[in-house]
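The structure appears right after this line, and notes come after that.
Excluded from the complex is one protein chain; the other protein chains are retained at their positions.
As written, the chains take the letters A and B, and residue 1 is the first residue of each chain.
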Amino acid sequence: MALLEVQEIRRSFGGLVAVNRVSFAVQPGQIKAIIGPNGAGKTTLFNIISGLLKADSGQIRLRDRAISGFKPHQIVAAGIARTFQNPSLFYRMSVLENVMVGRHSRTRWEFAGCCLRLPGQPTEERFIRETARSQLDFLGLASLAAAPAGALSFGQRRMVELARALATEPELLLLDEPASGLNPKEKEQLGEQIRRIRERGVTVLLVEHDMTMVMDLSDDILVLHNGEVIAEGPPATIQSNPEVVTVYLGGEFRPAEEVELARLTSRL
Amino acid sequence: MKKAEDRRQNQECGTEPRFQTSDFRLQTFRTLLPFALFALALVALQLGLRAAGREYCLTQLTMSLYYAIVVIGLCLVMGYAGQVSLGHGAFFAIGGYTAAVLTTHDFTRYGTSGWAAGMKAAHVLTARDDLYGNPILTASPGAAFCAAMLVTLAIAGLIGYPALRLKGHYLAMATLGFGLIINKIVVGTALFGAADGINGVPEWRLAPGLTVSGRSALRVENYYLAGGLVLALLVLLRNLILSRVGRALQAIHDREAAAGAMGINTAAYKLRAFVLSALLAAMAGVFFTHYTGGIGPSEASAFKSVRYVALAASGGMASLWGVTGMSTLLNYLSLRGLFGSYDNAVFGALLILIVSIAPEGPLKPLGQWLRKPFARSAVERRLEHGAA
Partner (left out) sequence: MENTSLALQYLLSGVTKGSIYAVVAIGFNLIYSATGVLNFAQGEFVMLGGMVAITLAHYAPLPVAVAGAVVIVALLGGLLEVAFFRKLRRHSVLHLIIITIGLSIVLQEAALHLWDEKVRSLPYFTGNEVSSVKILGAAISPQVLWVLGTVAVMVISLQVFLKYTLPGRAMRACSSNPDAAMLAGINIPNMRTLSFALSAALGALAGCVISPITMTHYEMGAPLAIKGFAAAILGGLGNPMGAVAGGLLVGVLEAFAVSKLPAAYNDVAAFAVLLLVLFVRPHGLFGRPGGESVREH
């Protein structure tokens, strides 16, 4: 059974149809990428899946459980976490505290219990701290734990956001352009981390523009154009798909991508 | 040699607690220090005033402490959850007026029913003499307190639910409008004493030896009661802020969308913080009313609500201690008449000045300078609290 099933999702803004009857599935343990020119509807799709936007029509099912219309915090509780295009850390807190916030949906002490420090609350608090630390350790960020989030470099912020998302214990991780703004070495490290995350049992769905990374990393690719699915399949199939090539080389894509794709397709 | 190196490195990463068990006592000392200092300051003030023969100043100090409770609650809502409220004077008034009405209204009409007898036995209703010596049947202060809390809970929930979905300006206007509605209702209704307010509110006997009352013989006792209440509140709220809930509130303030993406039910938390702060304001109102023996419509005025915001801002919106200190000090000066007829203008000007020049509160730079010898950041303090 598919982990995530997106069925006939449609969303428009005023007169503009951003997502037009998009359907696809994500299998457990996969790394799946969504690619497409800017304005193809990728971030809108992410926002719909993660509950920030409501779809006009269509359904989303997680392990055959309908989650369309869920609020963001309910989506997290159900097992989907996401990162944002621009790292959205809580800048007035430390790195460790940011990741601790990620534990929120898996912990339960509320106002009264926390005020009075009822039995069990301090223990849970310790547990939150330890789990958060282990997430940082997993991604090699342990040395940053006490640093204020605002003092980090861009690449570091990206990684901390990843740690924070992982702290929610997701089954499915949505990554919104995780490689943008990173230098080649950082991109390589990112790819490594994503593979390690998959090995841990987390399914990954990512939006990305870096073609090399996408082709290297993903098991499956979904191509969106003008809000519609124009191709879906493993990297080899996508690379040889004439429509995909036309769309990319048709001048709607950024020059760097055009060169890359031309280089990739010339391998055929 | 290597082991010590490793340990220090681990300490810096936060994977090992900064202080070993032998330092545990030092850490506990550091945590309790501010509270101990506060208690000490309370005692020192009282003894000092007695020595100077000016113990009557305690009255205004006690009132300032009760006002400070409102501002501390506002600190939670504005400094942590990041939601502005320009109507908190209304909640203070709702608490105070509910208590005042119930403890001064004569229920003798219903006195003969079996119901009433049962209520008398349960200490919900009490028979007493009013200001003029006539026997009347009123609610007991304890029951009135409970009623006031319930009424505030209902109203805060009702207003908060739709209001907190609004942003910035709109929330400010909505709370201001709400405050003004309460003000107009209170001024315009005979039941609430119209422009004169309600007088003759009885004392409240909490326990043998502890009575909320304005009698000069009980002045010292009431001062410590108010101070103790503030202290207890500070302990509870500090625990809250350093916990999962506190982090959630700060996350909502910092970046609401990301907070939601982390599984925080932002709407619910904002509402709960708002309702909690409303309950605190109402509680302060009830105690204040029994202490001063009455309440008037000025407590629900926009001036008062703005004053609370000014005090929260001047204490450094998110600093519980700063807020307590500034609030008590400035209210005390105001009650002593220092600002004369410019009272409201002073708070308005204060608000403008603070927010223009030092939006995080003027005490922060001062506090940082004072704290240099102890050299711990807020972040480090929070990390330590969890390790305790």
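Simple rule for what comes next: a residue touches a chain if its C-beta (ideal position, glycine included) is under 8 Å from a C-beta of that chain, and two chains touch if they have at least 3 such contacts.
Fair warning: this is a prediction, and the values are worked out from it, not measured in the lab.
Only one of B:L47, B:L191 or B:A345 touches the absent chain when the whole complex is considered: B:A345.
When the full complex is taken into account, the listed residue touching the unshown chain is B:V187, out of B:C75, B:L102, B:V187 or B:A226. Within the set B:L42, B:L58 or B:L86, the residue that contacts the chain not displayed is B:L86. Across B:L280, B:V309 or B:M326, the single residue that touches the chain missing here is B:V309. Contact between chain B and the unshown chain involves residues 82, 84, 86, 162-163, 165-170, 172-174, 176-178, 180-181, 184-185, 187-189, 194, 256, 266-267, 302-303, 306, 309-310, 313, 341-342, 344-345, 347-352, 355-356, 359.
We adopt the following convention: only the chains that are shown with their structure count from here on.
Rounded to whole angstrom, the centroid-to-centroid distance between chain A and chain B, based on C-alpha atoms, equals 42 Å.
Here chain B touches chain A in the complex through residues 12-15, 236-237, 239-240, 243-248, 250-251, 254-255, 257-266, 272, 276, 379-380, 382-383, 386-387, going by the rule given at the top. On the side of chain A, the complex with chain B involves touching residues 50-52, 71-73, 76-77, 81-82, 84, 88-94, 96-97, 100-107, 109-111, 114-117, 121, 124-126, 128-129, 133, 137, 142-143, 145-146, 148, 164, 168.
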